[in-house]
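With one protein chain held back, the other chains of the complex are shown just where they sit.
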Amino acid sequence: MSELEAKILERVTAKKASMEGVRKFFTALPFLGPFLFLIILFYLVPVILTFTMSLTSMDYALEWNFVGLKNFVRFFQDSSVKIVVLNTVKYVVYTLMINVGFGFFLAVATSYFIKNENLRLAFQTIWMLPRMTPPVVYALLWLWFLDPTEAGTLNSVLHKLFGLPAQNWILNHPMKVVIVANGLIGTSLAMVVFSAAIKSIPVDYFRAASVDGASDWDVVRHVIVPFLKWPIMFMTIWQTLSLITSYEYILLITDGGPLNRSEVLSLFSYHKAFSNYEFGYGAAISTVLVIFAVILAVVMLKVFGYDAIMMRGEIDEKRDKDHISF
Amino acid sequence: MKNGIKTTSLSRAAIYILLIILSLPILLGYLWLFSGSISDELEFGIVPKRITFENWRFLWSDITIGTKVFPNIWPITLNSLLLSGSITLLEVLISLLAGYALSRMNFPGRNFILKTTIILHAFPGVALLIALYYVLNYIGMIDKIAGVVLVKVALELPMATWMIKGFFDEISWEIEWAAYMDGCSRLQAWYKIILPQIKPGIAAVALFAFLAGWSEFIYSYTFIFSSENYTLAVFLKNLIGDFRFLDYGLLAAAGLFYMIPVIAFFLISQKSLATIKFGGIKR
Partner (left out) sequence: MEVTMMNVVKRFGNFKAVDNLSLTIKDGEFVALLGPSGCGKTTTLLMLAGIYKPDAGEIIFDDKIVNDVLPKDRNIGMCFQSYALYPHMTVEQNIAFPLKLKKLPKKVIDEKVREIAAKFRIEHLLKRYPGQISGGQQQRVALARALIKEPNLLLLDEPLSNLDAGLRISMRAEIKKLQKELGITTVFVTHDQTEALSMSDRIAVMNKGKLQAIGTPEDLYMRPKNMFIAGFIGNPPMNFLEVGYIMDGDRVTLKGKNFEISLPEEISRTFIKKQNNERIVMGIRPEHLSVGAEAPNTIKGEIYVVEHLGKDKLVDVKVGDDRIKVLTGQDFEGKMGDTVNLHLDFKNVHLFDAADGNSMKRVA
């Protein structure tokens, strides 16, 4: 075969392959169509819209009046932004500490110290409850628990045990309330992930430690902690990502109050848009959050790879192979 | 666990006590929900003094405060059922289709879609609420249950699809090939041979979709204004706003009523709860 012939053959083959690709894509399209449609309409378009709206002074009339970077300038001059950002940092850091720290404690306690399968399950189920409860009911439980009158549950318990006077917890300590309430929600996720990690530690490590005469605390320090390093790092980033953008529980318990004292950035954006009808300004705040979230997401992907994110043990097979060709 | 360590009884006892003390407030809360709903006075916060069903009056009469009349709960319950039911149906259907394509078909762009799906899974949809409002308004779906359904389905789809894809991945190719050899067309192989095998997976995804829809608050709260389209979550939120310091019994009963599907889920799937891919759920 001459060089020319070989080249022609190569091009014909390449063209055939690309046509085959198009054919395959159209075979898959009926299956993927609805999925792609919804993803584009409710993810892709909103991201672009958020960015675009941030450059307008859009209000309830939803008209596009472009004002350049005015919203961002306002954002950096807004006096309440400072306190809100500070709140956000506090909220994320402390909630994370509860999530990861307490989640770790629960995982070790239930998966390592408790040997009885039913008891383990019972405790894990209890801690799963806050997460499974609808947010409105969960908020209701907190409002009831922290009722400011003397008959309020926490108040009466503290009074009976320590003789403390009744106080209005939500008014006096809004950030603490928000942090603890949100902390418990994330804790169950950390507990589940860490428990799975502990269960996947080969039994031989525990046996070796036992042969070496290790105490429980040695085992926790030298066997469990090293194995949990990655899950802990993963949990930290994953939770940061959801904490900076989630505000459902805060809205329900304190609504950011009193006087912005528990307002976080995402809720601030929500209030600007849906209380003040300043859609443009709200979108600008969201833009800041979205950019931050995307950066975090990309960092997470780079650090952990795709499969770890999905908490899947096995790697999605790299396929250059068709399994069916008709 | 079958690890060889004998935990010393002292540290074990300490852990038990700590766990019990820490778990008490949570148990207490849910216990109150129950006892508070059937009593008009409680001792120590949770022990009913007198049993009454007055707190459940919303089931047979309208709730009023001053001149304000709350809408009847039954149409609202129906709305919630409609919302969660539609979400479940759409989410399962679309994720079954997409999950099948992503798991068992090879087409250009497959990897790109897979990776995007994972990123979206980690991406919190609430951050897009303002733009979502605009989109719904644009397509005429604002203040409609159908609009909330679409948004919720779209935002849950990446996770559901990924889960379903995982179930498809585990079915051996030989089984599918065998179906073709036995005379199946592609469609027949899909519903006669493949779907029956991932039934438990479909059930799990459906259950999660239903509960997520049932618990859904922020989208209904933001995108629905007309009281005839309210869901239980919005109804309860409004109820809390007016009765918070007045009638905890009523709130407990309404909360418990709203919790019924969640409780049912807990009772049914207690064992599998911890093992199903719980970690995949967004907060």
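Read from first to last, the chains carry the letters A and B; within each, the first residue is number 1.
Methods note: a residue touches a chain if its C-beta (ideal position, glycine included) is under 8 Å from a C-beta of that chain, and two chains touch if they have at least 3 such contacts.
Values in this document were obtained by computation on a predicted structure and should not be read as measured data.
One chain is not depicted; across the entire complex it touches A, B.
Set against the missing chain, the residues B:Phe53, B:Tyr138 or B:Trp177 yield one that touches it, B:Trp177.
Mapped onto chain B, contacts with the missing chain fall at residues 172, 174-175, 177-185, 188, 193, 196-197, 199. Residue-level contact of chain A with the missing chain is found at 320-326.
The definition used in the following text is that only the chains that are shown with their structure count from here on.
Residues 1-8, 11-12, 15-16, 18-19, 23, 25-30, 32-33, 36, 44-46, 93-95, 97-98, 100-102, 104-110, 113-116, 118-135, 137, 150-151, 153-155, 157-158, 161-162, 166, 169, 173, 176-177, 180, 211, 214-215, 217-218, 222, 233, 236-237, 240, 244-245, 248, 251-252, 255, 258-259, 262, 265-266, 270-271, 273-274, 277-283 of chain B touch chain A in their complex.
On chain A, the positions that touch chain B within their shared complex are 21-22, 24-25, 27-28, 30-36, 38-39, 41-43, 45-47, 49-50, 53, 62, 106, 109-115, 121, 123-137, 139-141, 143-145, 147, 149, 153, 156-157, 184-186, 189, 192-193, 195-196, 199, 203, 206-207, 209-211, 214-217, 219, 238-239, 241-242, 245-248, 251-252, 266, 269-270, 273-274, 279, 282-283, 286, 289-290, 293-294, 297-298, 300-301, 306, 309-312, 316, 319, 321-324.
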